[in-house]
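Note that this complex is displayed minus one protein chain, with the remaining chains in position.
Per-chain residue numbering starts at 1, and chain names A, B and C are given in the order in which the chains are listed.
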């Protein structure tokens, strides 16, 4: 029947209706007909396909940074980075997504590791990507020939179809996290990929303090008049920690002075945005930084769509659905669709000066908003 | 390690790099560590996840209308329609999507069947839907209390979260196709669903020639001043065949008169649009009607994203990738992402007056366009 | 001082402040300095420039159609139409706008008149324009080579920079009204103008029942797939009366049946929209048709921005600010910014079957909305 050599995978159990499971020979024959013709009735599937609210196939899960970094370091010793494999990146595999390297149904999160002097070769792809650096420094990403340094707390968005490579200019290895929309583009089959040059040029191996993108786009509210139009991804290739940290501090300070600005009492948050549009830095991925002041617990909120968080600093307890973990620097965890999330900063355990719990977050909200599928609610 | 009782599904085969499959005990130990920690390296997966161009998991496939309608009629005899099962809808299952009722990775296509006098109960859901009628008449859909008649050639969009029910007011059974974004919302976990009233009222059982939506929104270029703002889905609930047919005829007539308007010589096409925005009728689904004049073959085109076509009239040959079928009224087929598609009208076999091949199409292009993932090209 | 030979026009009367009119020699000297340097203080002007709410320089005014048509006919006898003068158009001059041909500060309204067999030569300009026909038929406008017939009740938008000419194909003279944004573009100095061909071709002198634009764009909710993108002005060049009339009738019928759709009880209204965007047909001009049912009086509403109305059918009383007029077919009147407007249909005097008062309206609301300057309120 089919033009391709695909074994017919349709296997059905006959039921007359959800509440009428009586099965006659005629009904059995009908279901065999469905199978032959590659058909599946709605009435046996509706509970799974059309639930009253999102029931995620993903589960909440936590990955400990100390384990990730240890395995990544061993991979640094044992596995070469080069053309073909492209990156020494090791991805989080949500335990209920069939062993695929998918943190959530839409998001990819990986630790990437580069040895001293190593290059990760140049390529480009339609998948949107970013880097976030929880510790270390010395690697830079060359984007379209523009070397962008990477240091603790920095955020580097990388919109699809830009050429990019990495280089470790130091004598220490360095790790960071990569976030991409690989699972989303895989599910929807939108991917293109191209190899670039095998070697980046010496001119690109300089290590400037500021990338050219920052020199053109990195001043608040100022855009180059020469830049006409707006691209789908941010032209600003680095969001340095000094600004993020100061913005969060100021929100909490304004709250103490009696003014608005925080999301809720003791909970400061900034969103990384494309300065050419004010919108998200990437078409499919939203990125934010949250600071939960010492002793504060955020209100549980659930949203359509999924998130990945990384603990940047401090310590505390995070709760996803019915699961809670005590977390520390570098730990990563996922929040599946429509599962309530809250975080509590635990002062006593904190190793940061302020006692605040600092969380980097990325999520797929731009997809849901663009398609009018976004919903959210506080659950208390 | 995980908070949920999920068996660890990560199973890996150790390789040092794509071109370095030499496996040492230390490397084996590293991969066992990856498995324990629910990690998967990119370098073993990149070929599958990041192909040079979209490689669809779906395959081209054709479902014959005569088989569908026969099975649907038998289901009419054997399977009750009512609360719980909700609809007597039987979905196309792409043979390479694991037996799931998914025509493509994003789209659901089903034949729905209603016996004389039957009601399909009221409900609403976030999934966006439409009906298209290839034959028959007499059923209407009640949308938010507005009865919308359904006749051959009519197209009825049904944006998410609108209450709706169906009623067969005649003494014949009737079939039509439903298109929805069920697979997309399933994959992304955005679904909400609510039951409505078990019975629709007598006042809703009248059978008007025009729905109220058409009386308010069905004149070209005119909108009610009382309607402020624009909803995500079209406020026009029926696009009657008379208009679609005339629009296609006029494009071909204009071409004969020496003017533009067709997509290419002999190939007329209209898109169903939301009159409040000029954009697609549904946030996630594009719907079009194509008319290929007698003896014409369309240029092969491939696009990111997938389509489902139904033959409305005429006959001819359609080619998807490397597969060709001779098609007739009612037949349904899928075009996976980035597979070239072309259609040829075959005059000799046609049972229509004009000899044209009339194709109804729906696809997921609005998702790709909203997220800047759309690409297309002619392949000749 | 100035590089141009312009007499210094600044003439000031010295005041120290609005409530301190004591004038010393030093103060006089200061004001003479202002004059010399071409300066004007805010404190003497603020009451005029920054009123607490808009105080229009225009006044409400009514022009009787019988007088307009009589003068236009006489101009038909005495004044040639041709290159240079371009159009036999005679514009309404608001009595408080200095004798300029400006109906309001932003809008131009004129009666245009064409004798049997006459042509008005082809040209194009950035000013946005439309035609509305209150009586007669037989003239058509050729837009970019597409002849568009004009009949009673038809509305023809004409976005800026389209080539256009008029031709009277009959043996009777014909009149209609032209609406443009001439005063707005004059004030803001955005105008370009070009002469076209002196003669339109024979091929353009055919008189089709439907323009090509209607054949491509004139079906509800359907757009040609070949049309990519959206232009600033509507691609649909004629909105025929049959649709407008039916849409208004249906709104009133739906109201009688117990449903929404009218603006307020007994007051139906449609807006002419660009089918490619759902927005206004012209970037600077909104056009609407209002039907006030027999015996109904609309609620007084005031808005920022100005309107021109033409009575299409029926009769009644209209009130603008503190002025009321009894109006009949063809009469034109203006509603200045922020002046309340209401209309009452007077059954006894009506010459239409329905007794309704039918009003065509155009206004500058798109300018105000685009710049976030729109406000409106009911005044009772």
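The definition used in the following text is that contacts are C-beta pairs under 8 Å (C-beta built on N, C-alpha and C of every residue); 3 or more make two chains touch, one makes a residue touch a chain.
Here the structure is a predicted model, which means the values were calculated and not measured.
Peer 1: By the document's own contact criterion, which visible chains does the hidden chain reach in the full complex?
Peer 2: Within the full complex, the chain not displayed touches A, C.
Peer 1: With the full complex in mind, choose from C:37, C:199 or C:257 the residue touching the hidden chain.
Peer 2: Counting the whole complex, the residue in contact with the absent chain is C:37.
Peer 1: Tell me where the left-out chain touches subunit C, residue by residue.
Peer 2: Within subunit C, the residues that touch the unshown chain are 2-4, 6-11, 16-20, 24, 26-27, 30, 33-34, 37-43, 45-46, 49-57, 59-63, 67-68, 71, 74-75, 77-82, 84-101, 105-106, 110, 125-127, 160, 182, 184-194, 232, 283-284, 304-306, 322-323, 325, 336-338, 364, 366-368, 370-373, 375.
Peer 1: What residue numbers in subunit A mark contact with the hidden partner chain?
Peer 2: 212, 214-226, 230, 234, 236, 239, 243-244, 246-247, 250-251, 253-254, 259-263, 269-279, 281, 288, 290
As a working rule, only the chains that are shown with their structure count from here on.
Peer 1: Report the topology of the inter-chain touch graph, choosing from line, ring, star, complete and other.
Peer 2: Contact pattern: an open line, chains touching in sequence.
Peer 1: Taking all residue numbers at the subunit A/subunit B interface, are over half used by both copies (same) or under half (different)?
Peer 2: Result for this pair: same.
Peer 1: Rotation angle for the CA superposition of subunit B on subunit C, to the nearest 5°?
Peer 2: Here the rotation carrying subunit B onto subunit C measures out at 180 degrees.
Peer 1: Going by C-alpha centroids, which chain is farthest from subunit B? Tell me that one.
Peer 2: Using the mean of the C-alpha atoms as each chain's centre, the farthest one from subunit B is C.
Peer 1: Report the inter-chain centroid distance for subunit A and subunit C in whole angstrom, where each centroid is the mean of the CA atoms.
Peer 2: Chain centroid spacing, subunit A to subunit C, equals 53 Å.
Peer 1: Between subunit B and subunit C, what is the gap in Å from one C-alpha centre to the other?
Peer 2: Distance between chain centres, rounded to whole Å: 44 Å.
Peer 1: Centre to centre, by mean C-alpha position, how many angstrom separate subunit A and subunit B?
Peer 2: The mean C-alpha positions of subunit A and subunit B differ by 30 Å.
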